[in-house]
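Below is the structure I would like to discuss, written out as structure tokens.
Here the complex is missing a single protein chain, while all its other protein chains stay put.
We call the chains A and B, going by the order they appear; numbering starts again at 1 in every chain.
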Amino acid sequence: MSAFWSLFRQSRYGPWGLAILALVVGTAVFAPYLAGDPFALGDLTLAPPSRAHLLGTDHLGRDVWSMTVYGSRVSLVVGITAALVSAGVGIALGAVAGYFGGWVDEVISKITDVFLMTPTFFLILIVVVMFGNSMFYVMLVIGLTIWPANARLMRAQALTLRERTFTMAARALGDSSWRILLRHIIPNGIYPVIANTTLQMAGAILTEAGLSFLGLGDPNTVSWGQMIYTGRPYLVTAPWVSFFPGLAIVITVMGFYFLGDGLNFALNPRFKERQG
Amino acid sequence: MRRYLARRVFSTLLILLIVVVLNFLLMHLAPGDPARILTGLEQPSPETLQALRERYGLDRPLWVQLGRYLAQVARGDLGRSIVYDQPVSQLIAERLPATLLLTVTSAVLAFVAGTLAGTFSATRYFSRTDLFLSFASYVLYATPSFWLGLMLILVFASWLGWFPTSGMVDPRLGATGLARLLDILRHLVLPASTLALVQVPVYYRITRSSVVSVLKEDFVTTLRATGMSESRIFRKYALKNAILPTVTIFGLHMGYVVTGAALVEIVFGWPGMGRLMLGAVFRRDYPLLMGIYLIMSACVAAMILLTDLLYAWLDPRIRYQ
Partner (left out) sequence: MIPSGPTYSPMQPPAAPPGRPGQEAALRTGNVEPVSPLLRVRGLHVRYRIAGGKVYALQGIDLALPRGQSLGVVGESGSGKSTLGMAILRLLPPATEVEGSILLEDDDLLALPEAEMRRVRWRRVAMVFQKAMGCLSPVHRIGEQLVDIVRAHQPETTPRQALARGEELLAAVNLPPGVLSAYPHELSGGMLQRVMIAFSLVHNPQLIILDEATTALDVITQAQILQEFSRLQERFHLTTMVISHDMAVVAQLAEWVAVLYAGFLMESGPAPVVLGAPRHPYTAALIASSPRLRGPRTTISGIPGSLPDLTRPPEGCVFAPRCPRAAPACFRERPPLTSVSPHHQVACHLVATPSR
């Protein structure tokens, strides 16, 4: 564990990623202490940044700073949950496909290919439009469309681990396949998926922002994508409404990328050369 | 080679088939009565519902419906848009060229810029330029395409006035021929740049790591031992080997490009599929939405097939699998 930590610290971007994410998570958690009510309408509409309103106000007089702060909650929750759903499904299906092979592998791989090769954003759109756009659905749908990348990674790992001596030994000892999967294949093959999961969190945040921008986000919440959408008609007169939530997205997503890089570096020494 | 081609085509068709079936299943999995969904109305009259059911055969068993749907799609009939009351395929065909123009232009721009930058970075590994470019690639990759588009409009169209803010042509000009072409190009700059900028990081990173790892390969040492000039080794041998992963990515990446293109089109009012899709989303025009998804999938699948073939042409090892 400490070896992992020291490797992580040596990575170029890892610690920065952790710092940025700590900041973002902190903002989300302590939002009530950092900002006012994001839904509060006011008389001062489209006001530029000032001491009263750090980042200005939108066309309904809402405080952009408060909205940005609270927006972090939606992004983080959606991003993290979607990626975790994806990891769960991906690991399970990938391990099964790689370990059992045969027609199971063929079927799962074909399904994986469909998701990997088609523009799944449209699929997400359709599903959200059909089934509803509460945050819950959005998280679930995103998670259920991005699992194939994890499945592919896990499958590749399972294929190699299947041939390793300890697996064969376990089989010879009479362990059932499921047991082998749970105790040997998955715990040993999970590392690339862990690093990929942080990337998927980043991607899910961007996807959610895209959905909100199209008006498909949860209307009861404040979301960065939605803010960019509301700010669009006033782009020239009040650019701050659209600008700051976008900046927040960039910073948060970069945080996940950096973290992912650091994890990659610490978990897979071969990647040492690709730093920078 | 021919067998490889055949296998890839078959695989692509299979995937498209699955997409079509998926479309079909979605329509039937959606909560509520499919007929009611098709009408797009909250309270359709029973006569409308019955007519639709008969028309679409919704009272037949599921697999019969699937067969009919498949046959329909094979004929090129993607249904009828609820909102526009026109065949979906016609609506898409009208908008597709604009989307292709934007998508292809930006993809090519991004590929060229990204691979050049990646190669440049790889040869100056860990220099300050390299680190700066690498950091910049992270920033770009984290940037939402629609937000970047808005910011570019703000700076270049609004503040600087260099480019128009939206649309593909200036309707007031009524230009034709060459003038029209130039007008289109002027309108193309910002949206294509936006879309290209968010793609560049992918090509940059792949190329950079690929070039670095190729330069460490044994054959580079051998060629150096033969006294060949470094520039020949690099330009002819190293690059051709290094470009392979980038080509693979080009195809696979198409799914994201198409998505980004839709969002960028909406931001720039570009008359392509994006706006069509937006309208369909708001009006719950399912036939149109699903038609768009199908066509976009077909485009992406075609792109992937083409890049696979290109890859097989470049890398002789693949052809004999």
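By our rule, a residue touches a chain if its C-beta (ideal position, glycine included) is under 8 Å from a C-beta of that chain, and two chains touch if they have at least 3 such contacts.
These numbers were taken from a predicted model, which means no experiment stands behind them.
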Omitted chain - touching chains that are shown: B
Residues of subunit B (touch criterion as defined above) contacting the omitted chain: 217-219, 221-229, 232, 236-237, 240-241, 244, 314-317
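Heads up, the rule we're going with is that only the chains that are shown with their structure count from here on.
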Sites on subunit A touched by subunit B in the complex: 13, 110-111, 113-114, 116-123, 125-127, 129-131, 202, 206, 209-210, 213-216, 225, 228, 232, 235-236, 239, 242-243, 245-246, 249-251, 253-254, 257-258, 273-274, 276
Residue numbers on subunit B that touch subunit A, as the complex places them: 11, 14-15, 18-19, 22, 26, 30-31, 37, 125-126, 130-131, 134, 138-139, 141-144, 146-148, 150-151, 153-154, 158, 209, 212-213, 252, 254-256, 258-259, 262-263, 266-267, 277-278, 281-282, 284, 286, 289-290, 292-293, 296-297, 300-301, 304
